[in-house]
Structure formats: C-alpha cells, structure tokens
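Can you read through this structure? Questions will come right after.
Only one protein chain is missing from this complex, and each of the others stays in its spot.
The block that comes next holds chain A.
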Amino acid sequence: EIKNIVYPLYQLGNPQLRIFRPSWFLTLVRPGKEQPPDTVQFRIPMDMTKYDVKNYLEKIYNVPVGVVRTRIQFGSNKKRNHLNQRVKKPDYKVAYVQLAQSQTFTFPDIFPEKDRTLKEGSMEEMQEKFMEDEKQRQKSDPRRGGVTEWFGL
C-alpha cells in the first residue's frame, strides 16, 4: 500500500539507505522441483533484490541466511477468456534462500486430515447425514450384483 516511494539516489560516500516499515511481503512456497535440504523457496515482490531478501530475513525473522538466488517467473499470456482476449497471469520473482549454519528446512504439511467429532444437533452434523443419505440413494440395488440397469430385469 505504500506506493510511489522514492528513495534518495545513491552516490559513492552516501550514508547507507535504511528502510523503516517495509511494505514487502514474502510468500514461502513449496518447491515444485526437488531442492537441497537447506534451500527455502520464496515468492518475493519484483523490486526486491538478493541483498534485500537477505537483510529482510536476517533482521525481521532472525534467520541465518547464506546465499540468495533470484529469478523472475514469467506468467503466461496464452490463456483466453470467453471474449477471446488474452488473459495475463501476473509475473513474480522467486528467491531460493540457502540457510547458513548448516540448518535444514522441510516444507510442513499444513492441511493434515483431522477426524472431527461433530456436535449432536449441530448444522454440520445434519449436513453430513443428509449427504450420506443422498449418496446411499444414488447407489444401485445391491441385490443385482453389479449388473447395470441397461439389462432388463
């Protein structure tokens, strides 16, 4: 939301630029391809650099960062909508951060299957019962032994 921020030009001998309240947001993503155990993959805004990512993680998250490599992923412009206009998927920058001090990181499973015991008389319980009844109604007669309706009798 901080748009049109102009930072002072840097020339040799100028003081180090310090950014307070950065408006950069990183997204940790699960790697598509197999990565080494110490590599963490992020999606970062396009105007962030490797040094920015390093300082960001070190200062805000207190994570020991070794090397950062970045690339820009092109979002396809090939898909077309119902008006035959090309729809652009936005481009994004990907950063591969290697952790220092021989730390490892594995992307955790954030959506584990939890068995939920539904409360008696609650909306969810009624909905579940209804869905089960519907499924039972759709099934064919078990006495036919798997024979389809196409065959008469």
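Simple rule for what comes next: a residue touches a chain if its C-beta (ideal position, glycine included) is under 8 Å from a C-beta of that chain, and two chains touch if they have at least 3 such contacts; residues count from 1.
Everything below uses one rule, namely that contacts and distances are computed from a predicted model.
Engineer: Look at the options "SKP1-like protein 1A", "Histidine-containing phosphotransfer protein", "Origin recognition complex subunit 1" or "Large ribosomal subunit protein uL29m" and return the one that UniProt uses as the protein name of the missing chain.
Structural biologist: Listed in its UniProt record, the absent chain's protein name reads "Large ribosomal subunit protein uL29m".
Engineer: For the chain that's not shown, point to the residue among A:M46, A:I60 or A:V87 touching it.
Structural biologist: A:I60
Engineer: Could you tell me which of A:R18, A:K33, A:H82 or A:K114 touches the chain that is not displayed?
Structural biologist: Residue touching the chain left out of view: A:K114.
Engineer: Considering the entire assembly, which residues of chain A contact the chain that has been omitted?
Structural biologist: So the residues of chain A touching the unseen chain are 1-2, 6, 8-9, 11, 20-23, 25-30, 40, 43, 60-63, 105, 108-114.
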